[in-house]
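Note that this complex is displayed minus one protein chain, with the remaining chains in position.
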Amino acid sequence: MIKIKVPKLKMLDSVKLHVDALLTGAKEAIRPGTITIEYPRERRKLPDNFRGYILFSPERCKSCWQCSFVCPANAIKMELASNNRYYPSIDYAKCIFCHFCVDTCPVTALRPTKIHDVVYKDLEEMYTPTEGMVNPPKIIREEKYTVEYVVEGRDLILKRTREMDNLIPEIEPHAEVKEYSTCFDPESCLACGLCVNSCPVEAISITTVGQERRLKIDREKCYGCGICVNVCPMHILKLVKRPEEGG
Amino acid sequence: MGTQTETLEWRVKIPEKKIEGKAWLNLKKRVIDTGLCTHCSACALVCPVGGIISSPNQEIDFPEWEENCIDCGACIRACHRWEYTPLYDLGDYIDLTAGKSKRFKGQDGAMVTEFMASALEMGLIDRALFVGRDDEWRPVIYHIRSVDQLKNTRVTGTKYSYASVLPELKKAVEVTKKGVGVIGTPCIVTGVRKLQSEFKVFRDKINLVVGLFCMENFYYYQLRAYLEQKGVDLKKLVKMDITKGKFIATMTDSKVSFPVKEMDEIVPHGCESCTDFANVLADVSVGSVGSKAGYSTVVVRAEVGKKVLDYIKDKGYADFSKVNPEIIEKLTKLKKKRIKNIPEEYLSVAFKEDRKKNRENKENKENKENKENTE
Amino acid sequence: MTEREVVLDVPVQPPTDLFLPIPKKFLEEAYRGDDYVVLVGPQHPGSGHMRLILRIKGDVILEAIPDPGYVHRCMEKLAENRLYIQNIPLFERPAIMDTGNVTLGYVRAIENALDVEVPERAKYIRMILAELSRIGTHLYDAGILAVFLGHTTGFMWPFALREPIVEAITRISGVRVTSSFIIPGGVRRDVPWKTLEFVRKTTFVLEKRLKSFEKIFIRNPTVIERLKDVGVLSKEEAIKFGVVGPFLRASGVEYDVRAVEPYEAYDSVSWEIPISDHGDSYSRFLVRVEEIAQSISIIRQAVNELRSMPEGNIISEDILQEYSEVASSDIRGFFFKVFGNLVLPSGEFTSLTEAARGTLLYSIISDGESNIPYRARVITPGWYYLKGFMEALRGERLADLQAIYGSFGYFPPEADR
Amino acid sequence: MPELFGVSDILDVISMQHFVQNMVSIPLIQPVIDFLLQIPVLGYIVALILWKPMFALLIFPGLMTLLTVLLFIIWFERKLTARIQWRKGPLEVLRWAGGVIQALADGLRYFFQEVIVHRDAHRLYFLQFPILIFIPVLLPLLFIPAGTIVGIKSPYSLAITVAVVSLIPVFIVAIGWASNSRFAYIGTVREAFMYFAYEIPFIISVISMILVYGTADMVTIVERQAIPGIILNPIAALVFFITTVMATSRLPFEIPEADQEIAFGPFVEYSGIMFGLVMTIAYEKMYILSLLMSILFLGGGNGPAIPLLGDISGVIWLFIKAMAVMVSLAFLRSIYARLRLDQALRVSWTTIMKISLVSLAIGVIINLTTVGVVG
Partner (left out) sequence: MDDSVDFLNSGIFAPFKKWGTKWSLWPVHLVTACCGVELAHAYASGYDGERLGSLNYGIARQTNLIIVEGAITRKMARVLKITYEQMPEPKFVIVMGACGLKGGLFWNGYHMVRPSDVVPVDFFVPGCPPTPESLLRAIRALQDKIMSGEARSTIEFEKYDLSGIKARSEQPLVPPSPRYCSPTPPIKLDVPRDVDWEFGEKLVEEMKSELKGLYKSITITDKNRIAIHVEKKDVVTIASKLSKKFDHVKNVNVIDIPHEDSFIVEYQLSSYSVKELMPVIVNIFARIPRSDARFPSLTVFWPSADYLEREMYDLFGIWFDGNPAMGERFLLAPDTPEFPLRKDRKLREEQYYEEVKQ
């Protein structure tokens, strides 16, 4: 426990303190420790894990809706595309750039970029449909230098390099766990077909033969997105890890 | 959930429809429009798109069934009045006593609440479905998980109006770990048994079914209009009771009673065609008939009911006394007469054969007696 | 129960009536005793986003009534409608400059409920993030105090010093201020060695520049003149009015949640609690300056500990269960699978944390079945010491209002939640 | 009998010869001036401008330098504080020149911004006072000599300047009263307090310098300053400097316009060009007082004569010294916090008053002992 004593200001001390303050000011005036980044002309070098605008690759996406479920600000809405698949669309007016969706996406379909300094003139434009999220957007870039914070010795140096920082970092896809959906209580099945209609990759099929309906899950097609598990009214479906390469 | 076979292919039998069109249209034409529907709302439980609504204020209905119904036939499988096998008489039972709970106060002996509370304590079930009421006696379903939660909520006392217990049962079954206990009138208990026969998840998860004796039940809105017409203010109502053919409504400041016969015009069709008074299919049937005032008659029909009864006995939660079964027999006979209200073609095939068999051996018996008398 | 959906009646017209939360007869009483009633409003260069209703006689403040709620963003009601994991960014918003401590409290409440043991490496990373945000908040408050005293350099330098801290948080978590980096069971990413080295070097930069900041502001005679013996709270008064944090320690009570109920790795790191028993604005400020020095030494010790630890394993197994070997060093891809359906056991879980401005309480009441909290109660330090702040104003001069406001580092978005 | 000032005298005064006698001599561009004088109309104007009093009025201490100084000092102050605060200050306006014309941009914006006169301000005075205040601010420029160039040479020039300068706070109080807003009132009261606090030591230090030089005529003061005044009576210089800081309400004594506490004091209700004018008053007052200080203490105007420029060298030296004083005033802004009103009053009434009395004593001693030497 450190005891903090408040200094008693006698005449001499205050003169010394005045002199100290003036000398510090003078020293800074002669050799300033300026750390200003002149933004329009210089841009700050951001680390590769920076959380900026989000890019989307539709061919990887399995429409498992998890990104829309996890978004704290309800900024991601699934949009029905022309090919009858639901793809995410981000409303940047609500997005808080927490990148929970990027961390959630099982197939790295959502990739972070370093684009952050963007301004809109009205609210409707901020809603980016799925088609707008695939190719990197073009933003106004007036900078000639990139400034990086570097600490040499005991002081902060702003290292200025002339090149333009690449705003789309390469993200290598992260580990995935292959799972598929199975039914663990077939006698409770209603044969209602909800799982068939909601499976994005149509892995479950249903055929009616006379007074009997046969359901079949195609293990190869099923990607394990878990939508049928939630949709089934009797909760009899479960995700199971693929034994062979799931190790 | 125990050892389950993880299959990728499975078959499901679906019932064959009687008329062209969607499954709901069949159910509507064959059960609801003909007045057989007892509002047990099993179909509302099982409907995958959740379109069938079962509110105490109106008949079972599926508003926009043309677009929403996906013709899966689940509601037909769940409905116990599709192939109607009427049940009657006191049914077989292991034990017949009358009990009065020490811990709870209820309609009579509060044995229903006692059974559920002890089952919770034993760990047979971890959740019980009770029908409570709000301050205008509208039935509200409560998921009770512990005995002291039971003390806080107003659940005891009969409500004499339809309560959509089964949709809540589905929510309970989805979440429970040990098992669910459910209380219900004969039509609800028959609905539960039909669901258990059709779907395995209900067989595993529903461990205790307590049935109530029931002459007839009412729709809430009709009962309320009728009682208000009779001068009963629901806000001040304390207790409703039907004993010795009289309907007694006791309010905080006054009491109104009138013969039950007068209420016949608001008895729903479902109850007119229902013959099961003593809740034949329940694990335990409880009612006020046949035991002295303040006691409830308890008919234990299943092993699980016996286990709970023994638990109550050695824990001393209730004291017991005699029951004279004649009154119950009289009421079951009275209700059995309602078989004639059931239109012939809706009776299930199985029921028709064994009725033919009963008639034959009754005739042989009469022939034999005539023969003995004549000798 | 009427199910009435909340509808907002906008657009807002300029108000004709003046709404003030003051007792009915307050105005008549003031005007009878020929006092002034001055409203230091929300749009006042020296009041931050709240209104202060002052009853002054001449230049001396007789009574100060707060009118908070200008930034009340209904956090507790929203928390009851969101998954547990979605509440982490929500509960970070009261004090975004104190991102480490604020989320740490909520996440520890969940871990305490689920009985989850956090791996050693994650504990140290969390502690570094917490201490970085503590230094950042103290510098933010020093900046605001300087602006209120009219010392423009005192505003510019702390925010210049916050730049390297914010750079360190960006390299650790990927975003400048609101990192939402701490999740139940550990942290979202592993911190590579290069970043840790940058963090350690930043502490040296801070130390060097803080020396000249001390000469120009902390030891500045005019600043000492303005802050000494102003807004004095004695030890009994501080306890009575429920003051917390550095402002309680400045009045002589040795209470710091990190020492009293050590969490994360605070008990395996050596640091001191600065105390002063003058209780005036200047000692409140000096206590926080000393805490910056302590936090710098904590960060250095933590980086040394991390140097010897292997990388990876930053999320605890108890929460990952079947995804342990895949996601233990990088949560990407399994975030919703692991945290989407968190269900806390039934009961109330209260967690205390030492945020930069004082004790921060989270109390989550869960019903044991739903994956959203039944009731989530958060009380931020600002809300605790608002009463002490108002009592400290009593009897001071009108011009000192800003000095005391700055010395308390009162931040209305944190207080109103 | 003093001869009357007849018409002929007026003609004589405004005739070209009169100007030519007392013309500023700049050897470097003397041939150009001679050529220009020949041209009939233009020659007359050039002669008028180069006529010493008019030159003093229009060019050096007068209008032209005042505007450039205003433009420069506002920019330099923001640039210096920015440099001390590790940042860049106004830059992008004119990138190659470091943003020198930032004040021009601000001025233009204010010029075209709407002037709001709020409901209960005294409209007439509210609009007039910011313009009237220029009288006491600009009047002293007439008496300030730059070497030989001086507007009006009179034995009482120092007394008149001090008297006029001390009129400014009266106008500020009037402005505050005119804008009729609560913050303006508090600002004016503080301005009045500060006015008494700094005016007396200010006048005492000026008197002590008059005693030192024995005359109140600035031209002779400058001539008598073989040893610069600051060495003769350094304490008076210190008092003068501190009171200038208080007069121009710069930090640490920025109490009337404490924008954190009472939102810019008396000038809170002004917007648009009115605010532009009001904002420049403080800077103009600073310019006047720094000119005064450099004359009284730094030997304004005399320094090694630059051969080619002739009379202009005095102008340049005075400008450099004034600039030095203004820079040091601007430097304080980034060092100090704002003192409370009562602290500032306590400092000025006690310590600064004592020091000014000491400086008066020194002045008297110097006057008695060395009247010959300095005279």
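Quick notes on this structure:
When the chains are written out, they are named A, B, C and D in that same order, and each has its own residue count from 1.
The rule is short, and it goes like this: contacts are C-beta pairs under 8 Å (C-beta built on N, C-alpha and C of every residue); 3 or more make two chains touch, one makes a residue touch a chain.
From a predicted model like this one, the values you see are computed outputs, not experimental measurements.
In terms of the touch definition stated at the top, the absent chain reaches A, B, C, D within the entire complex. One of C:Arg55, C:His138, C:Arg176 or C:Arg332 touches the chain omitted from the figure, and that residue is C:Arg176. The chain not shown here is touched by just one of A:Met78, A:Val107, A:Ile168 or A:Val240, and that residue is A:Met78. Annotation: of D:Val13, D:Leu63, D:Leu108 or D:Ile365, D:Leu108 touches the absent chain (contact as defined above). Set against the missing chain, the residues C:Ser268, C:Ser324 or C:Asn371 yield one that touches it, C:Asn371.
The missing chain lies against chain C, touching residues 1-6, 8-15, 19, 21, 23, 41-43, 45, 48-49, 68-78, 81, 83, 89-90, 93-97, 112, 140, 143, 155-157, 159-160, 162-163, 166, 176-178, 239-242, 248, 253, 255, 260-261, 336, 340-341, 345-350, 352, 359, 361, 363, 365, 367-372, 374-375, 377, 379, 383-384, 386-387, 413, 416.
Residue positions on chain D in contact with the hidden chain: 78, 82, 85-93, 99, 102, 104-109, 111-116, 259-260, 263-264, 268-272, 275, in rising order. Residues of chain A that touch the chain left out of the display are 34-40, 43-44, 58-59, 63, 65, 68-69, 72-75, 77-87, 89, 91-98, 115-123, 125-126, 128, 130-135, 137-140, 142, 194, 197-202, 227, 230-231.
The definition used in the following text is that only the chains that are shown with their structure count from here on.
Of all chains, the one whose mean C-alpha position sits at the greatest distance from that of chain D is B. Chain centres here are Cα averages; for chain A and chain B they lie 53 Å apart. Centre-to-centre spacing of chain C and chain D amounts to 49 Å, using the average Cα coordinate of each chain. Centroids of chain A and chain D (each the mean of its C-alpha atoms) stand 60 Å apart.
Those residues of chain C in touch with two or more other chains are numbered 153, 160, 216, 220, 225. Listed for chain D are residues 84-87, 334-336, each touching two or more other chains. Chain C makes touch with chain A in their complex at residues 82-83, 85-90, 153, 160, 163-164, 167, 170-171, 173-175, 178, 180, 188-189, 195, 198, 201-202, 204-205, 207-209, 212, 215-216, 219-221, 224-225, 228, 250, 254, 272-276, 278, 280, 282-283, 286-287, 290, 322-323, 326-327, 330-337, 340. Taken together, the chain A residues at the contact with chain B in this complex read 182-194, 208, 211-217, 219, 233-236, 238, 240.
Residues of chain C that touch chain D in their complex: 38, 44-46, 59, 146-154, 156-157, 160, 216-217, 220, 222-223, 225-226, 397-402.
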